[in-house]
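Only one protein chain is missing from this complex, and each of the others stays in its spot.
Let's turn to chain A:
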Amino acid sequence: MSEPSTDEPTRGTGVSRRRAITLAGAGVAGVAGVAVGAGALLGGGDQASATETAAGAVPFHGEHQAGITTPAQDRLHFVAFDVITKDRARLVALLQEWTAAAARMTAGKDAGVIGAVDGVPEAPPDDTGEALGLPPSQLTITVGFGPTLFRDAQGRDRFGIADKRPAALADLPHFAGDALKPELSGGDICVQACANDPQVAVHAIRNLARIGMGVVSVRWSQLGFGRTSSTSRGQATARNLFGFKDGTANLKAEDADLLREQLWAQPGDGADWMTGGSYLVTRKIRMLVETWDRSPLAEQEMIVGRTKGSGAPLGKRAEFDEPDFAAKGDDGEPVIAETAHVRLAHPDQNDGARLLRRGYNFVDGSDGLGRLDAGLFFIAYQRDPRRQFVPIQTRLARNDAMNEYLRHVSSGLFACPPGVRDAADWWGRALFS
């Protein structure tokens, strides 16, 4: 590998192949709105333009972090880190380095300033190189801080920020049926990388983990494919591994008022550094697909409360028809069962509480017994989990007929700060300043 290949077009130009692609028609990297196609994307509502820009860049800087209301990409690599240093300055320096690397990578560039192939032969490259030649693929990188970053299990204030822990970042209760594996749960810092190319998402996490060596340690990570929610009206509703449309009633990027009310932390919510941020709950939900697959269609539809084909609520015709929870069938029983998923999860049954979901399907191979190790990596953003995820999940855990086919094996809770405003800003600045 020491001999440069003569047909490597970017070699010696000082511009990586990724750079060559993404800088076309763009000025300075990292300025909001600069990236190819981003404008069309933000316009929303137009499926054709969303398709055209599938390979483009999503702006990194802004009021909110990208990767929350951004139209859900098709691939995920999510990682939770433990912070292993006790040195606050090292942690802060890492967050600054990460921010810079993320700004570069989301623009389609290498993680480091030198790049995968432009350094001196004696040094390891400052980018791992597997994304060379690939477009930005709408990569977004989103960061969150877990409860344990503020105080450890012994109650110690680890980095002098314990008094800044938001009340909304309250530990989740144990829900009925939780079978959580500690080694797959929690974490001090999370990073969500979403992209339309799995290699681009993996590249982003791999490079951040590498930059963080000695400061953070990977606790667990998860790959996902096939978004299971739409976060924009420009997207068709996707299907989960049960074969059902998921996220029909999801919060959408276009619902500005609802997003203020339900998604973004507002001034006065209790932690100023979080204003414009959002709280993230992750749940790795194993689906017992083999037993699901041999359950009758009518039972599947009864459990979900929607038809499998169109996704219409039972008793209705079209996917976006409002479910009628009061309707009774000829037998006097509710058309949508009391234990149906759609009933229990619906805002009408939860004091109007909603979530912005952007979960992904996962298949981690098989489990050694020939069963697909598969399911949903659930991701939900919200203004306050105490009023949103917790009451909704409490109801679901108690009563959802779907629980028969589910195992919650991992759980995470993180406070995702507001967006990085400009090149001088960095993830967590308001928290650590």
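FYI, a contact is a pair of C-beta atoms (placed from the backbone, for glycine too) under 8 Å apart; a residue touches a chain by one contact, two chains touch by 3 or more; residues count from 1.
Rule of thumb we're sticking to: contacts and distances are computed from a predicted model.
Trainee: Absent chain per UniProt: "Multicomponent Na+:H+ antiporter subunit B", "Iron uptake system protein EfeO", "Substrate-binding domain-containing protein" or "Pyruvate dehydrogenase E1 component subunit alpha"?
Mentor: Missing chain, UniProt protein name: "Iron uptake system protein EfeO".
Trainee: Among A:Met105, A:Leu314 or A:Ala374, single out the residue that touches the unshown chain.
Mentor: For the chain that is not drawn, the touching residue is A:Leu314.
Trainee: Just one of A:Gly155, A:Pro267 or A:Gly368 touches the chain that is missing; which is it?
Mentor: A:Gly368
Trainee: Any idea which of A:Asp82, A:Asp152 or A:Asp178 touches the chain not displayed?
Mentor: Candidates A:Asp82, A:Asp152 or A:Asp178; residue touching the omitted chain: A:Asp178.
Trainee: Just one of A:Glu63, A:Asp87, A:Asp272 or A:Glu333 touches the chain that is missing; which is it?
Mentor: Residue touching the chain left out of view: A:Glu333.
Trainee: Quickly run down the residues of chain A that touch the omitted chain.
Mentor: Residue positions of chain A that touch the missing chain: 173-179, 288, 290-291, 294-296, 298-299, 301-302, 314, 329-331, 333-335, 337, 339, 368-371, 394, 397-398, 401, 403-404.
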